[in-house]
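A single structure is presented below for examination.
Left out: one protein chain. Kept in place: all the others.
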Amino acid sequence: MATNRLESFSDGVIAVAITLLVLGIHIPTPPQHLGHELGQQWPQYAAYVVSFVTIGIIWINHHAMIARLDRADHSILILNLLLLLTIGILPFATGVMAAYLREPDGQSLAAGVYSGSFLLMSVAFATLNRHILLARAHMMSAELSLDERRRILARSITGLPPYLAATLLAAVSAYATLGICAAMAIFYALPIASGQPRRA
Amino acid sequence: MATNRLESFSDGVIAVAITLLVLGIHIPTPPQHLGHELGQQWPQYAAYVVSFVTIGIIWINHHAMIARLDRADHSILILNLLLLLTIGILPFATGVMAAYLREPDGQSLAAGVYSGSFLLMSVAFATLNRHILLARAHMMSAELSLDERRRILARSITGLPPYLAATLLAAVSAYATLGICAAMAIFYALPIASGQPRRA
Amino acid sequence: MATNRLESFSDGVIAVAITLLVLGIHIPTPPQHLGHELGQQWPQYAAYVVSFVTIGIIWINHHAMIARLDRADHSILILNLLLLLTIGILPFATGVMAAYLREPDGQSLAAGVYSGSFLLMSVAFATLNRHILLARAHMMSAELSLDERRRILARSITGLPPYLAATLLAAVSAYATLGICAAMAIFYALPIASGQPRRA
Partner (left out) sequence: MATNRLESFSDGVIAVAITLLVLGIHIPTPPQHLGHELGQQWPQYAAYVVSFVTIGIIWINHHAMIARLDRADHSILILNLLLLLTIGILPFATGVMAAYLREPDGQSLAAGVYSGSFLLMSVAFATLNRHILLARAHMMSAELSLDERRRILARSITGLPPYLAATLLAAVSAYATLGICAAMAIFYALPIASGQPRRA
């Protein structure tokens, strides 16, 4: 299978998931006081921005990953489907985080669900990347040395420890979890000057 | 008509349908107890995963089916539209299953609606595939012998009896129905090692 | 502007609109009696199927219309945007029809909104087609005689009187309106055997 339709389907799922995030921002209804309501729901804006940028960066990395492929077999399609499944739940996880971030009862669990979903997505991404780089290297468009492939894979894995830490930290402070997730998004988005993405 | 726009439209509909599934997972609202609510709604997660993988596999098979075509005529477009219609209702069927799986009153009907929708989708898929392989063979890109075409079609039809059984079994046990639908998804997704899809 | 991105954007909007229709089918919640609820909401299924097929046929015709173009200018983009705007409201119009079809108070207005939306969409389609065929003929890929172009345009316009009749008839019977809209969808979908679409 050529990779172009794999890309277009993945683009579609990611584009829908990223745009559905907005449904998690609640639109107040009269006679609710608009200013008060909009002010109260800042966790929704924070969760929206962090999730949007995170999914956007996953899309950039997904593009780089698939661009290395010449063609795709069934195993790649299925692992890619599992990755999309983990991206697809992010509107739910984002909504849970937004709803419970300020609730003493539930904020820890909500933060755990939130960064746990990012962790799951990162694991799915690294699994697919590992499969491509090690088990399906013969399907790649350019021949890369084992060293180069291992280096790319290592970068794929650097996201796991921070998300794992954020998930564990949720038991202590939901705000710390959100902070780490936000820092991860900024870290990967930042190097505008160099023109080099930090992840693959 | 060239098949590329047919593919891109089908990809779009399938990508939206698969991503809308997440709207069926309920986001609790305070002061509901988050842990209790999330624990209660495990049927929603199960239904989400089974439906996501099933739609994903239909997408893979859809790609293989359309890739055999050189061009498409009106009859193919209409039968494809009917297939998309059956895929489009899956977020509804999945939501019904998730809402009533644990209700003594209604769980049988919900399970019947759920696997009945998969059955309908499989019938629509097999119908389109049959039309392409037998009535529109002259529009295919590669010339396949009648035997080969019959063999592909036979694989298309193997999904019908299990979904029919699951639908009938719904009257007895909704969990058995869900189990069969899950087993179907795993069966088609599994052969990662061989790199060969089992359906077409 | 090349027409491929115009096509891909239009495909996206139409694919999302057609898939959003499913949100108009209500998922009952326990302790509502599932069988009773599902039985009551047959107008939602009817409206879903009619709208899905109608939008699908508009997509087929849209493809044929744009395929005649070599490139697109600003006027075509804007008229296409207005067409997409009328397609975008169909999930709303379908929802109104489904909610009020069986209400003595409101069913006439609902049916009028429903077929009135189809009428609006048909007018937008014919307007764009007319603009392409008459005012932008120099942007078409194949040179067609004025007679041929007028014949294509005439087919574009044949959908208007039935939708106008259905809209006027809404004052008398909402079911008659639904029946005409359903008949239109079947009429355009039917000629599977000939392989010739009836509209352009």
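Each chain carries a letter (A, B and C) given by its place in the written order, and its residues are counted from 1.
Assume a contact is a pair of C-beta atoms (placed from the backbone, for glycine too) under 8 Å apart; a residue touches a chain by one contact, two chains touch by 3 or more.
For clarity, every value in this text was computed on a predicted model and none was experimentally measured.
K.L.:
Which listed residue (C:27, C:66, C:110 or C:184) would be found touching the missing chain in the intact complex?
P.N.:
Reading the full complex, the residue touching the unseen chain is C:110.
K.L.:
Consider the whole complex, including the chain that is not shown, and state which of C:100, C:118 or C:163 touches that chain.
P.N.:
The single option touching the absent chain is C:100.
K.L.:
Over the whole complex, note the residues of chain A touching the chain we left out.
P.N.:
Touch with the absent chain occurs at residues 7-8, 11-12, 14-16, 18-23, 25, 27-31, 33-35, 38, 48-49, 52-53, 56-57, 59-60, 63-64, 67, 189, 191-197.
K.L.:
For chain C, enumerate the residues touching the unshown chain of the complex.
P.N.:
For chain C, the residues touching the absent chain are 1, 5, 8-9, 12-13, 15-17, 20, 23-24, 73-75, 77-79, 81, 84-85, 88-89, 91-92, 95-96, 99-100, 103, 105-106, 109-110, 113.
As a working rule, only the chains that are shown with their structure count from here on.
K.L.:
Would you mind checking which chain's mean C-alpha position lies nearest the centre of all protein C-alpha atoms?
P.N.:
Given all protein C-alpha atoms shown, the central chain works out to be B.
K.L.:
Can you give the rotation angle that fits chain B onto its twin chain C by Cα atoms, in degrees and rounded to the nearest 5?
P.N.:
Here the rotation carrying chain B onto chain C measures out at 90 degrees.
K.L.:
Could you work out which chain's C-alpha centre is the most distant one from the centre of chain A?
P.N.:
Centroid comparison gives C as the farthest chain from chain A.
K.L.:
Taking all residue numbers at the chain A/chain B interface, are over half used by both copies (same) or under half (different)?
P.N.:
Chain A vs chain B: different; shared/all numbers falls short of half.
K.L.:
Centroid from C-alpha atoms only, then distance chain A to chain C, rounded to Å. What do you get?
P.N.:
About 36 Å, centre to centre.
K.L.:
Please output the residue numbers of chain B that touch at least 2 other chains, ranges allowed.
P.N.:
Counting only residues that touch two or more other chains, chain B contributes 8, 12, 15-16, 20, 23.
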